[in-house]
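Quick one: structure below, then a few questions.
Shown here: the complex without one of its protein chains, the others still in place.
Right, chain A next:
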Amino acid sequence: MDLSAFETDNSCNCIVGSDIPEIAKREPCWLGIDEAGRGPVLGPMVYGTCYSPISLKDQLKEMGFADSKVLNEEQREKLFEKIKNSTEVLGWMIEVLSPNFISNSMLRRSKYNLNALSHDCAIGLIKKALDKGANIKEVYVDTVGDPAKYQAKLKGIFPDLDITVAKKADSIYPIVSAASICAKVARDNAVKNWTFKEGITVENFGSGYPGDPATKKFLTDYLDPVFGFPQFVRFSWSTADLLLQKNAVSVKWEDDDDDDQNDKKRKKDSAGTHSLFTFYKSEETGNKRSKKHSFFDERCLKNMTHF
């Protein structure tokens, strides 16, 4: 798979795919969607989609697609070659979501959770297939979160499509299996060919799953006290966050205690009203120095006589 666009700039997302088969424009098609690399604390998450004419469902079954997780790397690579060589009947597309994009999205001011991000990515792929002129009629999606809610969400956006969201869709529908193979192959390649912008060379970072000892060792060994981790790491994962809290210098952001303060405010409000007598108290008269104009307060300007 040619991921050179992603390899030259692995901070940003990238979409790669086949041309649309002529037959997929004429005949009604089914489309499958699956993802790879959702759990790991390292590397990109990849969304894959495959589509082909409904009339050729049986032909697809014979190609031997199965859930990408039960296949080994070699088998997946072989099956992906098959997908690539079936351009007359099978179209495919993948989107690589860079770990930097995942971190940045999840750590925005208004948090964007991984489920919403996944849903939006799937929606984007369906839209792109339709925009390219594929005659999509049926859509099969491996679920993220609650299948019924996800299905309703997709139905709302694509009322004309017949949408099925299911658990383990990749082992039930060959078109989803094919999509999962594309996604997994792309994820493996992106991880294998990762170039660290930070000028470090890493021998072994393991599978990327937080429980893997090699991954844990990588996270501990390559922790920079100021910057934290290279962009390869998803900062929004609790594994990464906990390590930073423990081993990196503390960083305070202006929105850090927003939640905290809201809690306190709520507590104060619910604690009841002020005592009536506070209204009759005389104002404190101690501070007679004139106050600075709010112009200076708003600009954080102060007189400094010492540091």
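The definition used in the following text is that contacts are C-beta pairs under 8 Å (C-beta built on N, C-alpha and C of every residue); 3 or more make two chains touch, one makes a residue touch a chain; residues count from 1.
As a convention for this text, contacts and distances are computed from a predicted model.
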{"item": "Record-based protein name (UniProt) of the chain missing from this complex, from \"Ribonuclease H2 subunit C\", \"WD repeat-containing protein 20\", \"ubiquitinyl hydrolase 1\" or \"Transmembrane protein 231\"", "value": "\"Ribonuclease H2 subunit C\""}
{"item": "Candidate in contact with the missing chain, chosen from A:K25, A:K69 or A:R108", "value": "A:R108"}
{"item": "Sole residue of A:V70, A:I157 or A:V249 that reaches the chain not shown, by the stated touch rule", "value": "A:V249"}
{"item": "Absent-chain interface as seen on chain A, which is shown", "value": "11, 100, 103-104, 106-109, 197-200, 224-231, 233-236, 240, 244, 249-255, 295-296, 298-301, 305-307"}
